[in-house]
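One structure is given below, represented as structure tokens, and several questions about it will come after.
This part shows chain A:
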Amino acid sequence: MVPLYWYLILAAALFCAGLYGVLARKNAVAILMGIELMLNAVNINLVAFWRYLNPAVMAGQMFAVIVFAVAAAETAVGLALIISIYRRRNTVVAEEIDLMKW
Partner candidate 1 sequence: MTALQIIFLLTAAVTFGSALLVVTSHNLVHAALSLVVTLFGVAVLFALLDAGFLAVVQVTLYIGAIAIMIIFAIMLTRRVMMDSGPQTNTQWWAGALVALALFVALSWVLMQVPSLQALSAPGATLPTLSGDSVKALGLAFVDPNQYVIPFEVASVMLLVAFVGAIVVAGESKK
Partner candidate 2 sequence: MDFSKLLTDPINEIGILLTNLLAGLGLAPGAIAVVQAIIGVVVIATFCLLLPLFLIWFERRIVARMQDRVGPNRVGWQGLLQTIADAIKLLIKEDITPIGADVLVYNAAPILSVIAVIAMWAVIPFAHNMYGVDLNVGVLYIAAVGSLGTLAIMMGGWSSNNKYALLGAFRTAAQLVSYEAPMILSMLVPVILAGTMSMTGIVNAQSQVWFIFSAPIAAALFFITSVAEVGRTPFDLLEAESEIVAGFHIEYTGMKFGMFFVAEFLHAFTVGSLTAVLFLGGWSGPFSDASPLAGVFWFMLKSFLGYFIVILMRATLPRLRIDHMLDLCWKFFTPLALASIIVTMLVDKSLTTLLPNADAWARGGILFLANVLLGWATVSLLAASARKMRLAEEGGATGAGHDAPGDGHDEHAPMDAHAPAHASQAPAH
């Protein structure tokens, strides 16, 4: 049997990799990819706990499905925003989108 904490540590590692991607990358699409990594790490956590604690209750898988839906919606809207910004400002570098900074 695979010990539970192996799954949890893998999920933590994926989450931190995604966090590094969000904090350190310039390109806005690369930041979105980091966010996807974080959401996947959360999903692994949810499903691992569902399986190891109480597989009879469907709440774990249900929560993971809702996270899927939220991730899809957020990626769609985020990419639409990035494409719209690219059309007007001709850049996708997050630092150069600073018109509203003081």
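Criterion applied: all candidates are chains of the complex that A comes from, given by their letters.
Just so we're on the same page, a residue touches a chain if its C-beta (ideal position, glycine included) is under 8 Å from a C-beta of that chain, and two chains touch if they have at least 3 such contacts; residues count from 1.
This is a predicted model, so every value here is computed, not measured.
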Q. Looking at the complex, which candidate is in contact with chain A: 1 or 2?
A. 1
**Q.** Residues on chain A engaged by candidate 1 in the complex (per definition of touch)
**A.** 1-10, 12-27, 29-30, 32-34, 36-37, 40, 43-44, 47-48, 50-56, 58-59, 61-62, 64-66, 68-77, 79-84, 86, 90-92, 94-95
